[in-house]
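With one protein chain withheld, the remaining protein chains of the complex are depicted in position.
So, chain A:
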Amino acid sequence: MKFAYLALALLVMTPGALASNKPDPASDLKAFQGYFLKRFPKIPLAAYVNGPYDFSKSERAQWKQIMEFPPYQFALDHGRKLFEAKFPNGKSYAACFPHGGIGIAQNYPMFDPKTGRVVTLGIAVNRCRVANGLGKLKLTTGPMADILAYMTDTSRGKTIDVTVPDNPKALAAYQAGKQYFYSRRGQLNFSCASCHVQAAGMHLRGNVLAPALGITASFPLYRSKWGNMGTLVRRFIGCNKKVRSVPDKPDSAAYRDLAYFLTSMSDGLPIAGPGARP
């Protein structure tokens, strides 16, 4: 009797449960992009890289004005110098990346099968530094943001391609990022999706909330409110603080996985960074 029950349970659980529990990034992608395209039929897929600017005329005007003299230009020039400079050992960043680091930003974050972890472009830059005897740079702003601005600029217009490989650890990282994105946190009880899916395009006080689709494509970006450049993790930290939750560490697994999930949901959209925001 007991055995029969167990066998039945196994029979019921195994095939279906396994099939439905395995993360399925490809069908998530379809559902995710489909949700926004259906909800905002006038906005074409590629326009989502403009963040909130397709949703508010006044913000769009303000943004266009800013983009006439892009405030990230200085960071871009500085980033190029840093990127091209030789390390004390005579090598440079180019040697650490495929294609010498040019036009590759659209493939990050990337799963590294050797360590079983997700590597963002910033973390890859730091790995390169460490491999060449240098210290790590802060991942949120400063020289790192400038280097990323340059590297991202060489990918401008290229299609985001962060395909999750069929590897259990890659799928687990993807799933953890997805879970993070949809989990409520902080004293104010918001998930990322609360603001950037459910309330996308609506006004939170004076801010038009950017839809989650395409939300990573303009990073790093110059934000007038910051007065300088910031990376995607800087924004994660800011949004976590906003809901009064304790932010994670810039190089944490939580943020790597979140960036992995979120960027992969923008597969097929063009890189639009570095960007500028009021």
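We adopt the following convention: a contact is a pair of C-beta atoms (placed from the backbone, for glycine too) under 8 Å apart; a residue touches a chain by one contact, two chains touch by 3 or more; residues count from 1.
We adopt the following convention: contacts and distances are computed from a predicted model.
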(message) According to UniProt, what is the chain that's been left out of this complex called? Choose from "3-oxoadipate--succinyl-CoA transferase subunit B", "Glutathione transport system permease protein GsiD", "Sulfur oxidation c-type cytochrome SoxX" or "Multicomponent K+:H+ antiporter subunit D".
(response) "Sulfur oxidation c-type cytochrome SoxX"
(request) Using the touch definition up top, pick the residue from A:37, A:171 or A:199 that touches the left-out chain. (result) A:199
(request) Spell out, residue by residue, where the missing chain touches chain A. (result) 187-190, 194-195, 198-199, 202-207
